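A short write-up of the structure that comes next.
Removed from the display is one protein chain of the complex; every other protein chain stays in position.
Order of writing sets the chain letters: A, B and C. Residues in each chain are counted from 1.
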Amino acid sequence: MSDLSEIKDRLRVFARERDWDQFHSPKNLSMAIACEAGELLELFQWLSESDSRGIMKDANEANRIRQEMADILIYLIRLADILDIELEDAVIQKIDLNAVKYPVATSKGTARKYTELDNA
Amino acid sequence: MSDLSEIKDRLRVFARERDWDQFHSPKNLSMAIACEAGELLELFQWLSESDSRGIMKDANEANRIRQEMADILIYLIRLADILDIELEDAVIQKIDLNAVKYPVATSKGTARKYTELDNA
Amino acid sequence: MSDLSEIKDRLRVFARERDWDQFHSPKNLSMAIACEAGELLELFQWLSESDSRGIMKDANEANRIRQEMADILIYLIRLADILDIELEDAVIQKIDLNAVKYPVATSKGTARKYTELDNA
Partner (left out) sequence: MSDLSEIKDRLRVFARERDWDQFHSPKNLSMAIACEAGELLELFQWLSESDSRGIMKDANEANRIRQEMADILIYLIRLADILDIELEDAVIQKIDLNAVKYPVATSKGTARKYTELDNA
């Protein structure tokens, strides 16, 4: 398994070779992430939740999902590189924040609470 | 630096403790990723590309961006776990595909080409 | 009921009074539409499809949904105005195209077909 910093380096070279740094402003990369997230969403939009749990059984759909998820992560790593953000550190800190925001005692099995807190 | 599989395990425990697996259908997680991508987008929507390059100078904005990016990656890792996808492998393979799709010779410095190929 | 051209005029005055035309580039407005679509999505992300059908019973949620949908339409009308697009005409033409793309005979009750055709 490669770690993210190795991928970051490959993406940096990839962009430089093609002279694409000029297009990779943080604004544009935030758009690219949202576009790819929209393409992932598209694969699930008409499926029931239950059918969505079995989506990987279809090899064609499985392949598309892997690719859309890869695209999101690619642009996320690229944006983190340009903004000098350590993605894994940011995630660990966010999980710690969420542990405080959603204590086990009050959050257990509650979609309703979840939604409300999420919007707080 | 933690690697993604360590984070995956933490998120799995986090969801299990709160009995949230029931809400984490692939369909719902694809929505969560798109929601968080929308929140990241919001931070850039009225900025010029040039101003977006300097956004980390504002500590408050920098903190929000780190958190929104973390949220996207959290849901991405969670979805990958549930669908049994190796995110880093998927990314490496996608970069290899992109290298074929966008040869240096024809892609260099061309936003127009980029966009068209992207939609192909 | 106001028609869209009346709303278009109000939004045009609103932007002009605040000197916001400078921010309302088509690129930025496409971002604003996606941001508002993300906020609408957020209200539904953890609900079952069945619960989503009853969401208007909660006065608070009903109000938020009305406002998010209004925001999307506001930016859509604004973008159409700036690009000189007649939204209603575009919709009528798209419905005619869809009638050809999804004939009743082959599209009836088929989510699978629907999804595949949608991505064609």
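As a working rule, a contact is a pair of C-beta atoms (placed from the backbone, for glycine too) under 8 Å apart; a residue touches a chain by one contact, two chains touch by 3 or more.
As the structure is a computational prediction, the values presented were derived from the model and not from experiment.
Peer 1: Sort by label and list the shown chains the missing chain touches.
Peer 2: A, B, C
Peer 1: Against the chain that's been left off, what residues of subunit A make contact? List them.
Peer 2: Answer for subunit A: residues 23, 28, 31-32, 34-35, 37-39, 41-42, 44-46 touch the chain left out.
Peer 1: In terms of residues, what is the contact footprint of the unshown chain on subunit C?
Peer 2: For subunit C, the residues touching the absent chain are 1-5, 7, 10-11, 14, 17-20, 22-23, 25-28, 30-31, 33-34, 37-38, 40-41, 43-44, 47-50, 52-53, 55-56, 62, 65-67, 69-74, 76-77, 79-80, 82-95, 97-99, 102, 104, 107-109, 111, 114.
Peer 1: Which subunit B residues would touch the chain omitted from the figure, given the whole complex?
Peer 2: Considering the whole complex, subunit B reaches the absent chain at 31, 34, 38, 42-43, 45-49, 111, 114-115, 118-119.
Keep this in mind: only the chains that are shown with their structure count from here on.
Peer 1: Please compute the C-alpha centroid of subunit A, do the same for subunit B, then give the distance between them in whole Å.
Peer 2: Spacing between the chain centres: roughly 3 Å.
Peer 1: Please list all residues of subunit A that touch 2 or more other chains.
Peer 2: Touching at least two other chains: 31, 34, 38, 43, 47-49, 111, 114.
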